[in-house]
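One structure, pasted below without further comment.
Here the complex is missing a single protein chain, while all its other protein chains stay put.
Chains: A and B, in written order; residue numbering restarts at 1 for each.
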Amino acid sequence: MSLLSFTYGIFKVLGYDLATFVTFLIDSIVFLLVASVAVAGTIYFFRKYMARVQLRIGPNRVGKFGTLQLIADAFKLFGKESILPRLRDDLPYKVAPVLVFIGLLVAFSILPYGSLYYIGDIFISNSGVGIILLFAVLAIMPIGELLAGISSHNKYSLIGALRAVAKDISFEVPMMLSVLAIVVMASARTTNSLNISSVVTSELLPYGILEPLGLFVFFISMIARASYTPFDMGESESELVSGYSTEYTGMRFGLFYLGMFGTILLGSFIVSLFYLGGYNGPYSSDIGLIYLLIKAVIVVVISFTVWLAMPRIRIDKFVNFGWKYLLPISVINLVLAGFLTIYLGW
Amino acid sequence: MSEWVELNMGPQHPSTHGVLRLKIKVEGEIVREVEPVIGYLHRNAEKLCENTFFCDNLLYFDRMDYVGAPGMEVGYLEAAEKLLGVPPPERAIWIRTIMAELSRIASHLVWLGAYGLDLGMLTPFFYAFDLREKIMTIFVEASGSRLLTNYCSIGGVYQDFNEKIVQEIEDFINIAPSKIEELNSLFVKNDIFISRTKGIGYMSKEVAIDYGVTGPMLRASGVEYDVRKAEPYLAYSKVNFEIPVSSKGDNLARFLVRIEEMRQSVKIISQAIKKLPDGPFFNPKAKKSMMIRMRGEGEVYARTEASKGEFGVYIVGDGGVKPYRVRVRSPSLKNLSVLREIGKNVMIADLVAISGTTDLVFGEIDR
Partner (left out) sequence: MEVQEPKRRIPLVGTVEGVLTVFKHVLMKPVTVQYPEEKEYVPERFRFRIFLNLDDCVGCTLCEQVCPNKSIKMETVKRNNPRNKRMIYPDVNFGTCTVCRNCQEICPTDAIYLTHVFETSRTKNSFLYSPEELAMPEEEVKK
């Protein structure tokens, strides 16, 4: 029983072809809405959390406890004039923010979210090579950032984009290696070790405990992927104004903004799925979604606290860090994972 | 040369405190040349001073270093009182000492928070301002205004300290050291902060002296020079304190020197509040209608240690009720000019970190 078959059951009267089409359509739309609301919730939570950490109150004027503030902000962004730089590269300039946001949404739709009582397993696509697909989709977003930086004809944007690319290539190899370690460990327990759900289900003991080094590398990679402080060299506001998104206004900027917070949420989901046991929990397996959400929220809080407490690292130091520390650590992690799998049979 | 890209930082840029404009030439990420451009906050304060009475000129000095206004007032009054011949009574001297040190802490706290923002730390800014708010309350209780206090006036202070202010200052002395310690630990324990500051922006002793750099920046380069010790004014000769010095000359040294200065300031205040003598707080010669009739002739130069460095005021009087010429030696201007030297051949991110440690306040640079 899954979300798809649940929806399919409702539309069965339409016949096979039409019912399948309607099922996927409706599920996708519902999923888009849920993902957008979740990202908006992350932004609201961040603003409230940041305010409390900084001894402030945060948004509290629009709606009860300021919950409607984000809707007001969205309307504000929609209503703003979209200022286009005269010497831009038109197509890449307009495509870039959309690319970032679509990459984010597609990545959300690949993840499995556990099960909830009547709805059953919640997922949109249960691909057999889900892990490869997920990281392929994640690799779309830097392209959007690069396009934004190059096409907006601004020196700050250009430097920001170059920094973003330098950052991306230096953390993605260790990230993939640490994911590879998980696949190695999962392959001993499940036949389908590239499918995300079967990887998560095979976690009797969370991989974060078996591979603390992998968790460390992966968490840092996720911070760098979402590009907030300490690793926000691409848009470091005190150096490059706003980096690659300097020339963007209105909703185009809003898409970058959403993309950033969405990546934080996405990264938290991925970390809790791969390393913290995902939707596995101690008591009932019917509330896997709740377990996953609790774990994700904890990771989100840790991410936000790191964001608020850390200064920005310098780009060359980060490239150094990526190649000289993260890469060896992830290789050691991979070797350890293989050792654990083959000789100890964990 | 043509491969260098020219980049403007400011005057509307998040990292330039106020309206500094840095014309930089970058080669990739590396800054090859820095050219600070100033003058965006020019308010002609020196010329305006020639058209107003001696007592009103104090206002223009408030607006120079607006993050620590009483410190500037003290600097002006050192010169003006020498010219007009109305020395303040003993109690006023001690009160001024306390206010000057409080403004030093207030100024360093703003710098500390802003330096965190320069490096991308969002939170310490608010903790610094939370502590600064306590000082602001003391200023309001003493003078009636928060920022531009206009508290010290020629021949004394505007109004006397009452029990409540003394109580508030004692409260501040009790909580400040632990708060400063907490703020300090947020910075110096952080590995990334150390990597951003240690060994970055080295300024040698010779360069510092050549450019006329003063204040914490000079002391961080290993020169033990502080006007409070070298040429004591106010009540500084009667209190115990030490001058923090570092021989390293990098960003971290400047950071630590400022933090240590805040601790020493707390120490000075706690001694001064105990030694605060009774007596009049105002020289009767300067009260009431005498305010606009005081005449001064001759020329004086007085220097004080403001929070940014050596603050000198030169006044020429021609025997009238208004000064003939007022000239200010502002420490930030000299500290900024050295950026051309130490901001060369560093990364863009380091340039921001270095210009953060110079502690610029543009009211004082442009005047």
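Definition applied: a contact is a pair of C-beta atoms (placed from the backbone, for glycine too) under 8 Å apart; a residue touches a chain by one contact, two chains touch by 3 or more.
Please read these numbers as outputs of a predicted model, since none were measured by experiment.
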Would you mind listing the shown chains in contact with the chain that isn't displayed? A, B
Would you indicate which residue among B:130, B:231 or B:341 is in contact with the undisplayed chain? B:130
Missing-chain contact, candidates A:22, A:251, A:309 or A:336, resolves to A:309
Using the document's definition of touch, tell me which of B:6, B:35, B:50 or B:182 contacts the absent chain. B:182
Option touching the unshown chain, where B:33, B:56 or B:90 are the choices: B:56
Chain A residues touching the omitted chain (full complex): 49, 51-57, 60, 305-306, 308-310
Residues of chain B in contact with the chain not shown: 52-53, 55-56, 59, 123, 127, 130, 133, 137, 140-145, 148, 150, 153, 158-159, 162, 164, 182, 185-186, 188-192, 194, 198, 242-248, 252-253, 256-257, 259-260, 288-289, 291-292
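In this text, only the chains that are shown with their structure count from here on.
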For chain B, which residues are in contact with chain A within the complex? 5, 7, 13-15, 26, 29, 116-123, 125-127, 130, 186, 190, 192-193, 195-196, 347-350, 352
Chain B-touching residues of chain A, taken from the complex the two chains share: 50, 53-56, 155-156, 159, 163, 229-230, 232-233, 236-241, 307-317
